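Not every chain is included here, but those present sit where they belong.
Chain lettering (A and B) follows the sequence in which the chains are written, and residue indices restart at 1 in each chain.
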C-alpha cells in the first residue's frame, strides 16, 4: 500500500475565484505511481471548496451568481462578523458546495467522465491557502 | 488489498429521475469479496448526483420541488446556455447535492443505518450516463 501526500498552495487576486486544478491533481496521481486507489482532494480552509464540474466560463459565472444568491456577501447580516471577520458568506458557500472530493484511480489515472474537471473554489482569497491531495492505493 | 471497480449505466425516460441503487451497490460489494473497507459511489457526469437518503415517495417529490426552487430550470437564465445547452440548472443541482458518497464496509456489507438508501439523482437524463462504484479493502 502506498500513500502519497502533496499540498497545493493558492493566493488568488480576487476575493472569489474558481481555479481548474485537474492537471495539478493528475500530475500528483502520476507522481504517486499508484495504479488502483483513490485520491482525496480537500481544502484545508473553512472558506473554500473543492468540486467536480464543467470547465465552461459561462457556467462558472452562473455558479458564482447562484452562490451569491443562496449565501450572499453581507457585512451586516452575520453574527460571525462580531468577531471582526467579514467572511460569513464564505463559510456558508463552503458548506453548500462541500470542501472535498474523492477521485477514483484506475489504471494509473483519475477515472472521471469526459467533462469532469476538478475545481478549487476560493470564497475568501487574497491570502495563502492550501489544499491537501492524498493518494492511497497500490 | 483488493480493488474492485464496476460501472452502472442509466438512461432515464424523464429529464429528472431519482433511482434507488442500494441493491446494485450491495451486489457489487458482495461480488468484491471485501469484508472491511469503503465503497466509493460517484457519478461520472456533471449533471447528476449521488446521495444517501430515505426511500419514501413523498419525500422524493419534496426533494425534487426543493431543488427546483433553489436551482430552477430556466432556459433564459443561465450564461451556460449560450453554448447551446439547456441544462444550467442540472449543473447547480449537482453541486448542491454532491456527486458522490462513500459507504463504509464492515463484515462484508455496507455499514449503513436502517433508513439509509443510495440514490442516483438524474438531473439531465434521456441519454446514457454512468456511475463508478469502486470498492477498496480486504
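Simple rule for what comes next: a contact is a pair of C-beta atoms (placed from the backbone, for glycine too) under 8 Å apart; a residue touches a chain by one contact, two chains touch by 3 or more.
For clarity, every value in this text was computed on a predicted model and none was experimentally measured.
Asks: Can you report how many copies the full complex contains, not just the 2 shown in place?
Replies: Spelled out: 2 chains shown, and the full complex contains 3 copies.
By our rule, only the chains that are shown with their structure count from here on.
Asks: How far, in degrees, do you have to turn chain A to put its CA atoms on top of chain B, rounded to the nearest 5?
Replies: Best-fit rotation on C-alpha atoms: 120 degrees.
Asks: Between chain A and chain B, what is the gap in Å from one C-alpha centre to the other?
Replies: That pair's centroid distance is 20 Å.
Asks: In their complex, what parts of chain B are in touch with chain A?
Replies: Contact set of chain B toward chain A: 1, 3, 5, 40, 42-46, 70-71, 78-83, 88, 91-92, 94-96, 98-100, 102, 130, 132, 134, 136.
Asks: In their shared complex, at which residues does chain A touch chain B?
Replies: 1, 36-38, 51-54, 56, 58-59, 61-63, 66, 70, 96-98, 101-102, 104, 106, 111-113, 115-116, 137-138
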